[in-house]
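With one protein chain removed, the remaining protein chains of the complex are shown where they sit.
Right after this comes chain A.
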Amino acid sequence: MRTTCPYCGVGCQLEPEVRAGRVVRVLAPDLPPNHGALCVKGRFGLDFPFSGKRLLYPMLRERKGAPLRRVSWEEALDFAAHRLHETLKAHGPEALAVFPSAKTTNEEVYLAQKLARVLLSTHNVDHCSRLCHSSSTAALSRALGGASMTNPLEDIWKTDLFLVVGSNTTETHPVIAAMIKKRVRQGARMIVVDPRYTGMAEAATLWLRVRPGTDLFLLNAMARVVVEEGLWNRAYVEERTEGFQAWAESLAPYTLERAEEVTGVPGERIREAARLYATTERAGAYWAMGVTQHTKGTATAQALVNLALATGKVGREGAGLNPLRGQNNVQGAGDMGALPDVLPGYAKVAEEEARRRFEAFWGVPLSPKPGLRMTEVFEAIPEVKAIYLIGEDPMTSEPFQDHTKAQLEALPFLIVQDILENETTPFADVVFPAASFLEKEGTFTNTDRRVQRVRRVLDPPGEARPDWWITRELGRRLAALSGRPWPLHEGPEAIWEEIRRALPGMMGGISYRRLEKEGVRWPCPSEDHPGEAVLFRERFNTPSGRARFFPVDYTPPAETPDEAYPLTLSTGRVLFHWHGGTLSRNSRLEAAYPELKVEVNPRDAARLGIADGERVFVVSRRGRIQARAWVTDRTPEGVVYAPFHFAEAPANRLTQDALDPISRIPEYKVSAVRLEKLD
């Protein structure tokens, strides 16, 4: 039976072959987006549902300090509903938060955010993309009025130049990387902006090795060349954009000379990149965490948007602005309204008309005040007194781990709903065991807005239940306590039908029946509509219909190396693992990459007397972790790189919680560290 990969935003279609309750082989059908190809995670990493760490029974603890004990679903749900309701009565809606998960289905996210808004009256709803693409979302929304990939993945075959910034695509979106690299073998060119010699850098026509955290300077310098040499698209800028003049003037300080000093990239190479991008008609920009996870993440994404607008690349086939979404359903979680400032379909909480529509649709009054973002919720403990956490592991994913731990300890009430035990489960007051993607029905939306089916090929183990069922049942009890409306959906398809009615212009044409065949891209207003491939062909989603330039200025990273901490730590992922490692490290993938390796440049290694494979401490102002040194020139001199998948050596114990002022994303990509030999 066909289903959708649960790891990354590519959304590969796969056919797990199940024998005697086990996945024995995974094939990929010849359908978009992957057309038969998979990466190691989708191919060999789907055995986490069989892990010994599966949560099998509901559990609760009466008071802090008591052990978790196994209880019935009835008891766990009643207990949780009462505690949430009491908190609401005693402390008001601001004291509660619900975190749906970008790993659960659209239907489940929709229901969870609805529970928060309708039954708990709070907009304190957010999910993990706060920590990955919130910067892109902020930049794209204000400039274009929409925050997704503007072009479909099929456009890769029509693209003549790829501008890939801060994306280790070969390891984080491997199937997309394989497509791009194949297109490059067919003759397209590729500019890669990255401090590390990644698989993409290896395949690039032009690799610009920037110093970590300086891409914004480089992009502005490219833009300055474009303006100075008259390579910008006059007709496009005049017809379709506003704010060009002020932006063009703001570029004055970004000369090639200065850029060379700041970024470390020779000025002539920057000029070459600028010319190539501006003069290739079908030039598509792709980016990921290397752009977003900085204190100036939003500004850097904005710089990329500005550059694309000036050269007329948005709304064109084979071009566009394409943030590569991380989690399998990050796109869907945003679409479904798992964000504190927007309702489903990105309707702004603060806008009266939007709010009215949902008040009428759900039959409850909604607060006009946006809620708190995830990072702010953790800061607001203990004023925030209860969190309903679905499929997230903040202990591993939040920056500055020791601080997160203290906050979780101070939180009066925590519900953890998940499939596997993780680093956060010990803090739970109630544990709801959830069904994995192999054990339930629903839809995920991949990085290029394609809504695709998830199908049940196995029965959930023990007493585990699908997330939608758990949220529905919790909602049923909250509704009884508060007297608010809570229609009981029979299953995922019924929830999807409500979503279609809630978002007719976006999802109206997408029915489960249609999805039997293959995924459909939103916006899709009617059943005979094919689904939109390229966004903004005619107009942008802003009030004026024009895209807006926003001048952005370079600021150095929040922490720079000094004598005590002379190296820059950059964090990221490796091919074999996924995020906090909860899934991948409970699968066969663990065998291929069992422990933390930190990349160290040979020159730094020589200076510090560190040999390849030696154990070292990585130390920052906030903590230390142990790792094995991998001496390699993939990473530049002065920079060490560590993946953050390893709970026993969490890179996020070292990272700081300096935030982007707009998106509130933490600066995961730059912190000052030193290496110490173990003995």
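As a convention for this text, contacts are C-beta pairs under 8 Å (C-beta built on N, C-alpha and C of every residue); 3 or more make two chains touch, one makes a residue touch a chain; residues count from 1.
To be clear about the criterion, contacts and distances are computed from a predicted model.
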item: Chain excluded from display, named as in UniProt, from "Tryptophan synthase beta chain", "Cytochrome C", "4Fe-4S ferredoxin-type domain-containing protein" or "Excinuclease ABC subunit B"; value: "4Fe-4S ferredoxin-type domain-containing protein"
item: Contact with the hidden chain (one of A:Val24, A:Leu56, A:Ala611 or A:Leu678); value: A:Val24
item: Contact partner of the left-out chain, one of A:Lys181, A:Lys597 or A:Arg622; value: A:Lys181
item: Which residue of A:Tyr7, A:Phe44 or A:Phe378 touches the chain not shown here; value: A:Phe44
item: Sites on chain A contacted by the missing partner chain, in the whole complex; value: 22-28, 30, 35-40, 43-44, 47, 170, 174, 178, 181-182, 185, 203, 575-576, 588, 591-592
